[in-house]
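The complex appears here minus one protein chain, its other protein chains still in place.
Labels for the chains are A, B and C, by order of writing; each one numbers its residues from 1.
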Amino acid sequence: MTAASALPQFPWLTLLILLPLGGALLCLLHHRRAEECRWLALATTAATLGITIYLFVCYGQGDSGWLLYEDAAWIPRYGIRFTLGLDGISLLLVLLTAFLQMIAVLMSWSEKQHVPMFFSLLLVLEATLMGIFLALDLMLFFLFWEVMLLPMFFLISIWGHERRHYAAIKFFLYTLAGSMVMLVALIVLYLIHGEQTGTYTFALAELMQTDLSSQQEMLLFLGFLLAFAIKIPLVPFHTWLPDAHTEAPVAGTIDLTGLLLKTGIYGLIRFAFPLFPEATRSFLPVLGIVALTGIFHAAWAAYRQDDIKRLFAYSSISHVGLVVLGLAAWQLTAWEGSILLMLAHGISTGALFVLIALIRQRTGTRNLAELGGLWSQAPQMAFLFLFFSLASLGLPGLANFAGEILVLLGTFQTHPVWAAIAVIGVVFTAAYMLRLVQGVVWGPVKGRPTLPDLTPREWLILLPMAVLVLWLGLYPEPFLRPLHGAVVNIMAGGLP
Amino acid sequence: MISFGHALAFAGALFVLGLTCVLLHRQILMILIGVEIMLNGASLVFVAASAYWQQVDGQVFALLLMAITAAEVAVALAMVVYLWRRKRTLVADEFNRMRG
Amino acid sequence: MNESLLFLILLLPLFCAVFNMLFGMRLPRLFTEVMAVIGVAGAFVLTLLFWGYAEGDGSRAVLFTWLNSGTLNVSFALNFDRLAAPMTLMVTGVATLIHLYAVGYMREEDDYARFFSLLNLFVFAMLVIVLADNLLVLFLGWEGVGFCSYGLIGFWYRKLENAKAGTKAFLVTRVGDVFLGIAMLWLFALTGTLSISAINAQAALISPGVVIVLSLLLLLGACGKSAQLPLMTWLADAMAGPTPVSALIHAATMVTAGVYLLCRFFPLVSLSAVAMTAITAIGALTAIYAASCAMAQRDIKRVLAYSTMSQVGYMFMAVGAGTVAGAMFHLLTHAFFKAVLFMAAGCIIHLGGGENNIFKMGGLARRGPAELFWVFLAGAVCLAGLPLTGGFFSKDSILLALYTYPDPVYRVFWLIGIVTALLTSFYTFRLVYLVFAGEWRGSGHPHALPLLMRWPLWPLALLGLAGGMFNLPAFLGGGEALHHWYGTMAGRMLTASHDVEWMLAGLAAAIAVVGWFAAHWRYRTYQAPLENALSRFLLSGWQADALVDRFFIRPFNAMALFSWIGCDRTLFDGSLEGLARTATRCGALLLKITTGRLTTYLSAFAWGFLILLGWFLLKLVEGGGH
Partner (left out) sequence: MSLPDLLALLPILILVFGGTVILMAGAWYREPLPLIAGGIVTALLGAVAAGLVQPPVVEIAGLFSAGAYARFFTILWSLLAAAGLMAAARYIIENSIGAGEYVSLVLYAAAGMALLSSATHLLALFLALETFTLAFYILIACNRRCTLAAEAGIKYLLMSAVSTGFLAFGIALIYASSGTLSLPEAVIKLSAATGELHAWGLLGWGMVLIAVGFKISLVPFHLWTPDVYQGTPAPVGGLLATGSKGAVVAVLVGMLAVSGPVWHGLTDLLWLLAALTMLVGAFSALGQKNLKRLLAYSSVTHMGTLLVGLLCQTSAGLTATTFYLVIYVITSLGAFVIIASLADERGEPMEFDQWRGLGYLHPVRCGVLALLLLSLAGLPATAGFMAKFVIFEAALQSGYLGLVLIGVLSSVISFAFYLRVTMLLFEPDESVCRWHTGTASEHAVIAVCTSAVLLLGLFPGILFDLIGRILP
């Protein structure tokens, strides 16, 4: 594993983590002046986005190997090092994080309750997410993995809606239980590696060299998989997601769908698969079938939802099921499709949640029965709602379709039956999305005849997302290029 | 000469007696007396052991044990007086305002 | 002009659609309407200009790479060849006339920007299907068309039934798209490419069994879009949309996309006899089914919708009988006279003040403008297939193809074709008599017809009547121009002895006349709609909707409820909350031990001592053991 470049270059990655943390600290210090906190948070997220775009522009050529690599000793006694690495996959996810975080800040502009604390928590969340997508030392990854839960927990429990306490505690404990099991598996792996090679370290590269008996490897793999399965979420472990979604404030929901689900999948790609190659190979069929049931189960459950936020929670589970199906197919196109779909889903569902929040602010309700006739009340908002619903429906030419078709084409090469069944899933997705659109946009006007349409600030939020959805749908090439090198390496079991 | 086993058995019996006295009685004073008996049992074992091993450590320990027991009793009785003045009762179970 | 300008045909309607969508409401109404018409007329003119490029094996134009991952490398590519050119011409031509008509029809509508942008977007999507070079771009057009029809059917969204009809259309076509999607995935897995010409070239290499399944998948995909059995329930309800929409989408263009798809993949499909018979069977069954339903309809647009379904069934039979030229010939002529019929129906509804029920019309020949009657009659005559009309020649060539097909079973399909022709002419003239003959049975007084709603009908009516010239059969001295135009892609050459051809032509003509007389005998004097079980059965389209509801929608609802309440709420959540409850309950149990009384604490001490003694004795025994 060669360091990207000999001369110590500017520590971009550490900056990516420390900048939001610094912003969070400043927000806390300015707790007197709420207005200032807003601008401070916006400035921090904008700066972070700027950096990620710069990294994307000058490192996005898809050459394999670490695009950026930073390493420093942290706790030498236990071989824990502060190592950060950026490759194609994490570059895209970091970009998505920075973008969605800025949207989250913009969306919480009108937040009145304890503003400094809110924005500092958001920025801490951004820092931890960056940490997860960049960490290469397993202990550093675990640290960011658990600390990520805290800001989200507070966001849900303090600024959430009616059943926020239940949802917050359920979210935290469910994910924590999984990650604790992962911690035990992590330590056992660390000890086995230490006994075999004498060097006790948590570095991903070394730990991949430990040769484990098949039974050991499967157990450890299941330990890791449990934590990631709860986070993704795969079907039996997904019941925390709808509650967390419906009760979280809009900024929290955007982060939850757009980013926290992706950390689970990223964990699978970066840590679970490379560390336990044989166990992964033998487990792929199970993963595929679980993903398939996830797609259908979530789509069917979504069809019966009345609360539109809960409906989108189930829709996220269904989309993520398709992503995991792509991974389970273990095929180059399917993998690149999965990662592209992750990106597309993050943006399209994020935009839809923004719109739901706007609708809730104006009509005061999220219940499908009380909504209707939005097109005549607020045509611009209705148009965008239709646009993003079509995107998440998988209409060709929009973001999700590009990802989905790549996943399906790739999966068909190795598992034709899975791909065929997944295509049938598309009909159910269409079923609940159209029911939603019909309930919200079309139909006779319920409630006030006209609603205040989108304000310039809201346009500033939604327009870039619409442009991105179109760009990803029609010309995803610049986003696929960084993936070519990274995906080939991971699937070959090595490390870039 | 009393064999070491007999001394131990006797001290053990003394200890168990003290323990039962502690467990059965309601009054704080009786519990304290029970504790004293247990401590005496312990010092008896010390003396017997020091005789058996022909060392003076056991006896030193027994003496210090008496000193410690005295100190403890002093503080305990002070506490008993303090409690009597406050609650006019010495039944141990009266003091159950903190529970759960 | 080089090939890449071909994209202009596509981009012009797209640009106008986006322009209307964004600035439609802010600009004066005329500007939007003009932009809309220019968008489509421009495409029409460009197609004419580029006609030369279609000769030979056509010309390909590539814009930029769309998806490039691993072995997959798909780009936005167009293929303007001999099959695509006439189709593009028809689509853009008919669309231009319908746009003009729509300007007049949607005079009072205030939400016109959305209408015209969606209409333009539809034409763009249809052109993408027609001109697509690879399956992915075709799929883009395919779903785009589905969305536009969803948007346009549910255009008057304030009435929830319209929105529901739109959703139903989108969902049923989506079911069809699933089959097309699976076929696409399979083809890519087999041939490693998505380009249609490459697939057709490698078609021979694919094993016969796979070819059959692939063709059936393509057939089901086509059925979804062309409203053939078993995915036909959405077309009747699609009439909820404005009439120009019905005219353009559900008569001329979208419903024929399925036929076009099969013609595009004809080299692949024609390899398997089983698939060909299946296509013919589906076409025949749908034709007879739709014709029978059309006889009992009361709404003028539903009659025409079922008639479209039946005529598209004919086109499927043509493809099944191996003659692409025959199918395309009927497709083109049908597009003209069905568009005329729909537009005329629009005028009739307009005159009747929005009344659709043909039993509440009548006597329009005298009440309305005379030319409306003649135009409608022209369309009706073509539809019924009276001799020398465009419809007659195109339908006759299909019947000839069925008759002369080597496989004996095609005679059965031929017979069904003849019976359907009879029913067709009957319901067509039933329509004519009920609407135009007798006295005005409706309420309200006739509105004046704006010029734009009358003028565009004539060109199409004439084209419908003179449609036969495109592909005049040999025995009448015709040059079969269309067949030669398609060349290799035209499919089987219909060779039959002259007397067989004369016999068939005579039979067809006789049937058309018989159908006319039957309608004349039945509807000369106004007869109230007969209310018996058969008519109700036919009216509801053989209870198709009820069947779909009982076998698909109700089980799906139950399944959805089970997966939400059953699995999520009780199973997963239940087990979690059960776990939490047991934890708190045994926590409370433990708290009962700390009773606050000192004696219990001391007894706990004693229990600890007992455990130690017990363990100690165990150790002693164990110690003594070894």
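Keep in mind that, in the parts below, contacts are C-beta pairs under 8 Å (C-beta built on N, C-alpha and C of every residue); 3 or more make two chains touch, one makes a residue touch a chain.
All values derive from a computational prediction rather than experimental measurement.
Q: Determine which of the presented chains are touched by the chain that is not presented, and list them.
A: A, B, C
Q: Looking at A:Ile53, A:Leu150 or A:Val427, which residue reaches the missing chain?
A: Residue touching the chain left out of view: A:Leu150.
Q: Which is it among A:Trp12, A:Phe99, A:Phe172 or A:Phe224 that touches the chain not included here?
A: In the full complex, the listed residue that touches the missing chain is A:Phe172.
Q: Hey, which chain C residues sit against the chain that's not shown?
A: Its contact residues with the unshown chain are 583-584, 586-588, 590-591, 593-594, 596, 598, 600-602, 604-605, 607-609, 611-612, 615-616, 619-620, 623.
Q: Mind pulling the chain B residues that touch the left-out chain?
A: 4, 8, 11, 15, 18-19, 22, 28, 31-32, 35, 38-39, 41-43, 45-46, 48-50, 52-53, 55, 57-58, 60-61, 64-65, 68, 71-72, 75-76, 79, 82-83, 86, 92, 95, 97-100
Q: Could you please point out the chain A residues that touch the chain left off the display?
A: Touch set of chain A with respect to the missing chain: 31, 74-78, 113-114, 139, 142-144, 146-147, 150, 153-154, 157-158, 165, 168-169, 172-173, 176-177, 180-181, 183-184, 187-188, 190-191.
Assume only the chains that are shown with their structure count from here on.
Q: Taking chains as nodes and touches as edges, what kind of graph is this: line, ring, star, complete or other?
A: Drawn as a graph, the chains make an open path, so a line.
Q: Give the chain pair that accounts for the most C-beta pairs in contact.
A: A-C
Q: Can you figure out the chain closest to the middle, judged by Cα centres?
A: Given all protein C-alpha atoms shown, the central chain works out to be A.
Q: Taking each chain's centre as the mean position of its Cα atoms, how many Å separate chain A from chain B?
A: Inter-chain centre distance comes to 65 Å.
Q: Let me have the rounded angstrom distance from the C-alpha centre of chain A over to the C-alpha centre of chain C, please.
A: 37
Q: Which whole number of Å gives the spacing of the CA centres of chain B and chain C?
A: Centre-to-centre distance between chain B and chain C: 97 Å.
Q: Which parts of chain C, given as residue numbers and ranges, touch two or more other chains?
A: none
Q: Any idea which chain B residues touch chain C in the complex?
A: Of all residues in chain B, those touching chain C are 19, 22-23, 26, 31, 92-93, 95-100.
Q: Touching chain A in the complex: which residues of chain C?
A: 64-72, 136, 139-140, 142-144, 147, 150, 154, 157-160, 163-164, 166-167, 170-171, 174-175, 177-178, 181-182, 185-186, 188-189, 556-557, 559-565, 567-568, 572-573, 576
Q: For a test of understanding, state which residues of chain A touch chain C in their complex under the given definition.
A: Touching chain C from chain A are residues 170, 174, 236-239, 242, 296-297, 300-301, 303-305, 331-333, 336-337, 373, 375-376, 390, 395-397, 402, 405-406, 408-410, 412-413, 416, 419-420, 423-424, 426-427, 430-431, 434-435, 438, 441-445, 474-477, 480, 483-484.
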